[in-house]
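Shown here: the complex without one of its protein chains, the others still in place.
Chain IDs A, B and C follow the sequence of writing; residue 1 opens each chain.
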Amino acid sequence: MATEVVELNSPNMTVNLGPQHPSTHGVLRLVVELDGEYVQSCEPVIGYLHRGLERMLAARPYRQLVPFTDRLDYLASLNCNLAISQTIERLASIEVPERAQYIRVLLCELNRIASHLVFLGTFASDLGATTAFLYAFRERERILDLLESVTGARLTYNWIRPGGVPADLPEGFAEATRAFIAGFLPEIRDYERLLTGNPIFRARCDGVGVISREDALAYGASGPVARGSGLDFDLRRTEPYDAYDRLEFDVPVFTQGDCMARYKVRVEEMRQSARIVEQSLRDMPQGDVATKLPKVFRPPVGDAYSRTESPRGELSVYMRSDGSPNPERVHVRAPSFVHLSMLPMLLRGVKLADVIAILGSLDTVLGEVDR
Amino acid sequence: MKAHLQRTEVYDAWTPESRASRLGQAAAGTVIVVMLLAASVGVSRIPWAVADPIRKIIGEHPVLNAFAKSFLVANFVTLHVLCLIWWERKFAGWLQARLGPKHVGWNGAVQTAADALKLLVKEDIIPGKADSALFVVAPFLVFMPTLLTFMLLPFSAAWVGYDFALAALLVLAVTTNVSLGILAAGWGANNKYSLLGGARACAQVLSYEIPMALTVLAVVTLEGTMSLVEIVHRQSAFWNIVSDAPVAVPAFVLLFVCALAELNRTPFDLPEAESELVSGFHTEYSGMRFAFFYLAEFANNFFMAGLMVVLFFGGWLGPWLPGPVWFALKTLVLVTAMMWVKWTVPRFRVDQMMGFCWKGLVPASLAVFCLAALWSVWVAR
Amino acid sequence: MSALGAFGAGFAGVFRGLAVTLTNLLMKRKVTLQYPYVRPAVAPRYRGLFYLPFDDGADRLRCVGCTLCAQACPTKVISMKKLGAGKHAGVSEFTMDLGRCMFCNLCIEACPFDAIHMGSEFELASDNRAVSVFRITDLAVGGADAVKRNNGTISAALESERKAPNVSFGSAAKEDKS
Partner (left out) sequence: MGVTVAADALAALREAGAEVVDQTTLRLRVAPHLMPAVCSVLHDRPDLGFTYPADLCATDLGDTIVLWYRFWSPGLNCDVTVSVGTPTSAPSVPTVTSIWPGMNWHERECFDLYGVVFDGHPLIADPARMRILLPEDWVGHPFRKDYRPEFSGDPLHGPQATN
């Protein structure tokens, strides 16, 4: 059987990285034009996970919106619940009791550690160190057990509602969390000895995928991606919500803007989140955990938006109400959506192995990109 | 309760972790190991003289002799690969805070055999537009050199395929064919990822051939002969790593790193980098052809470790146990060291890997080669 | 950075990493849970398969068929058929299409009679979609005969109410149920 030779008109080879590929972390397709190992151009194709979520939300009463937001950034769904609940509270100016604010901060920070552990595991295994993946997920299991004892679910919590939190923390939760934190900090030291100290890991990350401060600002980068490029902007500090203004924690900022800087920001943030969890456990006041919402909840006409700091960046929800029990329009501004729009600029002239490193360092979740 | 939710009795009855069965399994395991050791000691004590007439006939007849030896070596290669794969999966498991295969046989002992059987009966897909000639031949091109080099590996003075005067040179010449096989697989599969994997493998194996050759020749200059058996005999007083330490230690480190690169083991596993090239050159393979690639990789593993044991750690020399057992134990230790590095270190990028070879290893191995020459002229002899 | 320089400096980093994996190999506990032979311990508040608790005192299911849970459900999972009315209301049919359920707990919070709860059963996988529709006999605690007793109690109460409308029901209802 003679195989006829097809003349390749252009020297470049177009490769489809995805939508089903081991390291695109979700259904993302990168149409990459390769000249040997070098990437000439890259065009991300998204929309494989588009569920028309914003239209679904507009067809339901306010109290039923929260479970849908679990499916946005499914690695940190408590942060998404917080974003939409806070917007509804601003829309109808509902007051959240003190204790509920502390519980929200506590749960969101635990969720942030779990999300950063997923980043650490997948980023390391993308670069070849599969063992770090197993260690990171071993710690994450313990956080999921903690969150399961509070909310009852392991991934899609639906636990932060407009007005507060459905129920109080179970007894024994504080001791379990303190035990976890005590066991977790030496683990972070292990990750750093395993990865940050490793010369091959440094060689794969230093100076790869550099985002300058201007580009980060011009593209609207936020979260660890912005703080890796020298932008000192963390919504928990610049626009404090819930109980963040009564807790002290410092915000890691690096100026190199490469994969290594973003990795270091996230590892340092895990330590800071552990600090926040301890403080919020310590000075959590007594009191009820939610304000009652009226049976049929009709916020006044108008629009409102609220900005929260999710593990990936600025997650903000804009909501418009026309007085009826259903919202007229809900729009979610997802950090991963903005970070993916930087890929064509970032991947020009880069090698194939770096495409995976850069994509991993942006830590995108396709649930919130496609909505 | 719905029908499909009722837990079937089968699961609950079979609880492998009950204390009695675990103690029983551990006892059975130790008994088997002891029996193996006793058998090997027994075998070496058997008066083979009684079989002399038959051995004389086979020994003299060139074709029969060659066939008998290659038959033994081929069987050894396939059997020991099964054990090596099982050991890698258990070792990687324990290292990553998990258990590794557990349910098929004692601690998964039969797991690899079951996998091999599965691959045997699995459908062997050849992609439509693949260059089928190359695609079909590639696994054998990869496996043939390994089998050939095993003929030269001395398990003990008597247990060696061919005590060939230029064995070291033949080994170096043959191991480069592996890259030919990988390139054929990469091109044959008509898959863009495989093509990239094949190209990377070719560049990697060929460029790491130079430092490996130089380090092996450094040891050869120390010993003066190229025959592996002779090299081990010369180490009967002190192992090479001890007697010529200033040359042998750097040479061993360089050879260890080059071996990792020759075998496509992390941190040099670029040809089948799961996260970048899906799984590199053997993406399109399935069934027995994929098993051959896996077999060749682990056989090469054992061979490289064996070569290092012969060159530096005194082959089969050892106090109480018979020769082959010592050789197997030392090689197993080195293979485990390779696995330990594999499951800890991330992967190089292509240009870093090449830079590391040409700017790092080649000058270092040249230096070691000159050092060996000086050492053998002025100091040792 | 010259390759040789990195070569030297790198070794220390590699060994520290190797030390970490060695300590995990020898000292750390292996965390594999050998499912399905060993089942995980599930938290008391776990949101698993639903169940309708059976009120032994009144010998009937607590559900009165007020459909508040059906209205609270974002994905319209619950559908029911009422039985009787007024003080003696109940349900004869209570179907949940768990294929569409998000396990979001909103129905449990909406129910004023504490008549539906989530248990700790999480093995709901099945090979065809029809099996994921759970009927009242699958959901009620005590299964089919609990449902039978529930229907019996309600129809008996309705019967006695129709026969003697203005008699106080406390004692009458009890001795009616022979």
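As a convention for this text, a residue touches a chain if its C-beta (ideal position, glycine included) is under 8 Å from a C-beta of that chain, and two chains touch if they have at least 3 such contacts.
Every value quoted in this text rests on a predicted model; they were computed, and no experiment measured them.
Engineer: Would you list the chains present here that the left-out chain is in contact with?
Structural biologist: A
Engineer: Among A:L91, A:L231 or A:L247, choose the residue that contacts the chain missing from this document, as touch is defined above.
Structural biologist: Hidden-chain contact among the options goes to A:L231.
Engineer: Which candidate, A:E33, A:E187, A:D206 or A:E239, sits in contact with the chain we can't see?
Structural biologist: Per the contact definition at the top, the residue touching the missing chain is A:E239.
Engineer: Kindly state which of the options A:I143, A:C205, A:V338 or A:V365 is in contact with the chain not pictured.
Structural biologist: The one listed residue touching the chain not shown is A:V338.
Engineer: Which parts of subunit A are in contact with the chain that was left out?
Structural biologist: So the residues of subunit A touching the missing chain come out as 46-47, 50, 52, 54-55, 215, 217-221, 231, 233, 238-239, 303, 305, 307, 314, 316, 318, 320, 328-329, 331, 333, 337-338, 340-341, 345, 370-371.
The rule is simple: only the chains that are shown with their structure count from here on.
Engineer: Taking each chain's centre as the mean of its CA atoms, how far is subunit A from subunit B in angstrom?
Structural biologist: Going by mean C-alpha positions, subunit A sits 43 Å from subunit B.
Engineer: When the centre of a chain is set as the mean of its C-alpha atoms, what distance in Å lies between subunit A and subunit C?
Structural biologist: Centre separation, subunit A to subunit C: 30 Å.
Engineer: Measuring from the mean C-alpha position of subunit B to the mean C-alpha position of subunit C, what distance in angstrom results?
Structural biologist: Here the centre of subunit C sits 53 Å away from the centre of subunit B.
Engineer: Mind pulling the residue numbers of subunit B that touch at least two other chains?
Structural biologist: 95-98, 343-345
Engineer: Give me the residue numbers in subunit C that touch at least two other chains, ranges are fine.
Structural biologist: 6, 14, 17, 20-21, 24, 31
Engineer: Which residues of subunit C touch subunit B once you look at their complex with the stated criterion?
Structural biologist: 2-4, 6-7, 14, 17-18, 20-22, 24-25, 28-32, 34, 36-38, 49, 121, 123-124, 126, 131, 134, 138, 143
Engineer: Give every residue of subunit A touching subunit C within the complex, in rising order.
Structural biologist: Answer in residue numbers: 60, 63-64, 66-68, 70, 131, 135, 138, 141, 145, 148-153, 156, 158, 166-167, 170, 190, 193-195, 197-200, 202-203.
Engineer: Name, in rising order, each residue of subunit B that touches subunit A in their complex.
Structural biologist: Touching subunit A: residues 95-98, 129, 131-132, 192-193, 196, 266-267, 269-270, 273-278, 343-352 of subunit B.
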